[in-house]
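One chain of protein is taken out of this complex; the other chains stay put.
And then chain A:
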Amino acid sequence: MSLLFRNRSIEKGASNRGRLPWWRRLIMVPVHHAQQAIASLGELWRNPFASFMTMAVLGLSLTLPSSLYVLVKNTSTIADNWQEASEVTLFLRKDLQQSEIDTLKTQTELSEGVESVRLIPKEQGLKEFKEQSGFGETLDYLSSNPLPDVLVVIPAESYRSPQRAEELLNRLEKQREVAYAKMDLEWLNRLQGILNLIEDILGALAVVLCLSVVLIVGNTIRLNILSKRDEIMVMKLVGATNAFIQRPFLYTGVWYGIIGGLVAWLATALLIWWVESAVVDLTELYETPFKLNGLTLGELLIIWAIAVGLGLAGSYLAVRRHIQSIEPE
């Protein structure tokens, strides 16, 4: 493109230069981008220490939010499981006849919002308590069975949410035969509250960390640009556009993101591996088999995309400000 000499290509003598056909230029665009991307990678390789520091900062900054995310995700699944299986326990009065108990069971089975009812007679209750509590023979010294008969009510599908289950509980508790009813939802609500809080903190933390990553990458790229001040001036003198000069720096930012993303994966995987053994030990105490869910492929790709995005954003910020301001003297 010649602004001043519109007919430059057909002027005689020195100006007689062959122009590339448009399709060659079109093909050259991706080829150029690839070349410059590889060239910036080579540039990183030549100065590995400074670039690795930036990439490590980028990666480790992403590790904290992503590990916290894994934690929240796993806790949420546990909470969800418990919420689903919520059951209402009815402790019956002790002065009931067996027939009254059977009637109550049938009645409860037929009432709205109940899926199934299981009776745990006091004898069975005592037997189970003996086996599991560890008091064992000591309980034989009791003169009478202190336990009440218990009805375990599983709510119907539509009554499993905390509010509906609470309604059911209140309704069942009003019956004459029931001493009291219990459904331990309080602590689930609290857990949910804590999870929400952690999620909020996680979000805020992620935003702050991402912002600092952008600034750190921006600063590294800025130093890169300033160290190449003379080169940039020469390029401007021979007619390079800002876009052309910017491109390698933007690619550098993208590489920071790509490698920083890998660092984040690695560090998160290590952290999860580290925590997992502790979690397994803990869940063994509760006799519930539990597997810590790591990051899925989709989530890994999202982290990667975020890392690349942050790298690009940081370099764009630096490039915008500094390439324009360097003018040949």
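General observations
One rule holds in what follows: contacts are C-beta pairs under 8 Å (C-beta built on N, C-alpha and C of every residue); 3 or more make two chains touch, one makes a residue touch a chain; residues count from 1.
Simple rule for what comes next: contacts and distances are computed from a predicted model.
Protein name for the hidden chain, per its UniProt entry and selected from "NADH dehydrogenase subunit M", "Formate hydrogenlyase complex iron-sulfur subunit", "Cell division ATP-binding protein FtsE" or "Cytochrome d ubiquinol oxidase subunit II": "Cell division ATP-binding protein FtsE".
Screening A:Pro48, A:Pro146 or A:Pro328 against the full complex identifies A:Pro328 as the residue touching the chain left out. In the complete assembly, the contact with the undisplayed chain comes from A:Thr241, out of A:Thr138, A:Thr241 or A:Ser277. In the full complex, chain A touches the hidden chain at residues 1-5, 8, 11-17, 20, 25, 28, 31-32, 230-231, 233-242, 244, 327-329.
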